[in-house]
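Sharing a structure with you now.
The complex appears here minus one protein chain, its other protein chains still in place.
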Amino acid sequence: MNTPSYTANELAERFSLQLHGNGDIRVSGVATLARAGRTQLAFLSNAHYRRQLADTHAGIVVLNAEDAEAVSGTALVAKNPYVAFAKIAALFETPAHHAAGIHPTAVIDPSAEISPTAHIGPLVSIAARARIEAGCMIGAGSVIGEDCIVGAGSELIARVTLVTRVRLGQRTRIHPGAVLGADGFGLAMDAGHWIKVPQLGGVSIGDDCEIGANTCIDRGALDDTVLDADVRLDNLIQVGHNVRIGAHTVIAGGTGIAGSTHIGRYCLIGGHVGIAGHLEIGDKVTVLGKSMVSHSIREPGQYSSSIPAVDSKAWRRTVARLRRLDRRTPRTSNHEQEPE
Amino acid sequence: MNTPSYTANELAERFSLQLHGNGDIRVSGVATLARAGRTQLAFLSNAHYRRQLADTHAGIVVLNAEDAEAVSGTALVAKNPYVAFAKIAALFETPAHHAAGIHPTAVIDPSAEISPTAHIGPLVSIAARARIEAGCMIGAGSVIGEDCIVGAGSELIARVTLVTRVRLGQRTRIHPGAVLGADGFGLAMDAGHWIKVPQLGGVSIGDDCEIGANTCIDRGALDDTVLDADVRLDNLIQVGHNVRIGAHTVIAGGTGIAGSTHIGRYCLIGGHVGIAGHLEIGDKVTVLGKSMVSHSIREPGQYSSSIPAVDSKAWRRTVARLRRLDRRTPRTSNHEQEPE
Partner (left out) sequence: MNTPSYTANELAERFSLQLHGNGDIRVSGVATLARAGRTQLAFLSNAHYRRQLADTHAGIVVLNAEDAEAVSGTALVAKNPYVAFAKIAALFETPAHHAAGIHPTAVIDPSAEISPTAHIGPLVSIAARARIEAGCMIGAGSVIGEDCIVGAGSELIARVTLVTRVRLGQRTRIHPGAVLGADGFGLAMDAGHWIKVPQLGGVSIGDDCEIGANTCIDRGALDDTVLDADVRLDNLIQVGHNVRIGAHTVIAGGTGIAGSTHIGRYCLIGGHVGIAGHLEIGDKVTVLGKSMVSHSIREPGQYSSSIPAVDSKAWRRTVARLRRLDRRTPRTSNHEQEPE
């Protein structure tokens, strides 16, 4: 395999970056500031790592104009160094090759429709009336249930489950262990026993979405559960039935969203956040990690309710005093009524 | 496929509901208040959606007596509209058909016992001494380990793992990615290294349980991990070894229960709750989402410790003042000793 290589001049021109230093220097890969050698390109976008700039052996560093002052070697200056780096790094990625065709161990229902340009891996099962469009990659061990559609160019890396009535847009990528379209959690108490509320809806995922490993997106009770285009979910996330998530929203790992909540566009939801059901979260809302959202949020902005860990002894004292707030504080005015 | 349809009269009689309005109106499906058309039935059970009542185009609405006043069209009045709706919706569900028999790609150990009325899907693996009873559905890609029993009428939707010594009751439903019977997390520190404590127990699941996608229930160290009948677990839940959960208890997504804790009957545990090990939680205990339970709870009632998110700036000030409680408050009396 021939490793590609590029000069600083070539990269500057290709990605409209400003060159500082020697344009003839040539790199054949990318690495971190701390570990890059003379033939590698590194980047600086998180101030946390600025101190590594002085000692880096990277042949080229991608960074912003401000930090460029500190570099003695060759630099490529970008408005957004992380974006520039992502594009350069992609030049050095060797994408796995997936030949079109159906592996002989795959089990395909005769009523399923498989594009001749799709790749269906080993030990995949595809049920009745499913449709796999052009250029898709269905990785080993995946299970595609009845009436599911995988849009053109989408990739199910391996061992993904689409249960039923799941429709994926184009160029969507789903990581192993993810489960889309399982029954929503709908129960009604009838004479001391739970009865199951039928989950008749489906799941609709837009174009260019990414769904992390072991993440679950339940199908709707009546309408669909919906992710708009370019939604990005990390691993181990729970999306309840009839949730809707607006375009370009990103959610970090371990977060859970209860049923029927609607989240806007361009939201950033941290990890381990819990969002209650039947809420409305507007556009451009940021929720910091480990917070709980129990009311609708209509204004853009940053929200949180998490507390950083400290020494346990100090924390136990704080909790004890927190509890005593209740006993100690006299009720002094009307606005001190208990909320809700 | 013929779509079934029912008149308001027929539904009123069949489910003992009180009819308001035109009994001849006929519906052939169910939908939400907001999206239902003239030939669909909708319901109102959550006050949050009451405002949609005025504008709905639903042919029939199921609701309680109080709300029925507000409906101009046809209504079916129920004591518990959600239960009534669940039963009506089931009339319109087209259950997937699973023919009895073993798919030729399934791998079955000769010592396993498979009922002739069970359906074993493609690419399933069933190990030594396992037993699959009458009418079961074992979905694609599931793995049934040694000495597991799947009780009559149970369904493993797809890609479920029963590791070893897992016994399921009747009519239990398990969603994709769930793992029952993995080793409990038992470790002992011996001369600077961890040694594994053998996990010799199993998992015992009662009748009519439901286990969500990617939920994990570890097998016991000595005795079994036990779920009684009609326990309902959502997705991505962790149930540690030797936990016991009483009948009719419901647990929402992302909750974790550490080893050897016992939970009573008819409990309602919210999402993202953490419950420490070796506790006793009594019957009819409700724990609100994202709370932490670190002590036994013997009285029925509602418990919580979660804090709703607010604007991050305000929250940072609150956390700063919370920490200063400690410094600011004089110790004034005996009962202010640090707890535990």
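Each chain gets a letter, A and B, in the order it is written, and its residues are counted from 1.
Simple rule for what comes next: a contact is a pair of C-beta atoms (placed from the backbone, for glycine too) under 8 Å apart; a residue touches a chain by one contact, two chains touch by 3 or more.
Quick caveat: nothing in here was measured; it's all calculated off a predicted structure.
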item: Of A:Val30, A:Leu63 or A:Ile257, the one touching the omitted chain in the full complex; value: A:Val30
item: Listed residues B:Gly141, B:Gly169, B:Gly202 or B:Gly246, member touching the removed chain; value: B:Gly141
item: Option touching the unshown chain, where A:Ser5, A:Asn80, A:Ser111 or A:Ser296 are the choices; value: A:Asn80
item: Residues from chain B at the interface with the omitted partner, ascending; value: 105, 107, 123, 125, 127, 141, 143, 145-146, 159, 161, 163-164, 177, 179, 182-183, 185-190, 192-198, 200, 214, 216, 218, 222-223, 236, 238, 240, 254, 256, 258, 272, 274, 276, 278, 286-288, 291-295, 297, 301-305, 307-308, 310, 314, 316-318, 320-322, 324-325
item: Touch list for chain A against the chain that is not drawn; value: 30-32, 35, 46, 48, 80, 82-83, 85-87, 89-90, 92-93, 96, 103, 105, 121-123, 139-141, 157-159, 173, 175-177, 208, 210, 212-214, 230, 232, 234-236, 248, 250, 252-254, 271-272, 289-290, 306-313, 315, 319, 322-323, 325-326, 329, 336, 338-340
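By definition in this document, only the chains that are shown with their structure count from here on.
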item: Centre distance in Å when chain A and chain B are each reduced to the mean of their C-alpha atoms; value: 25
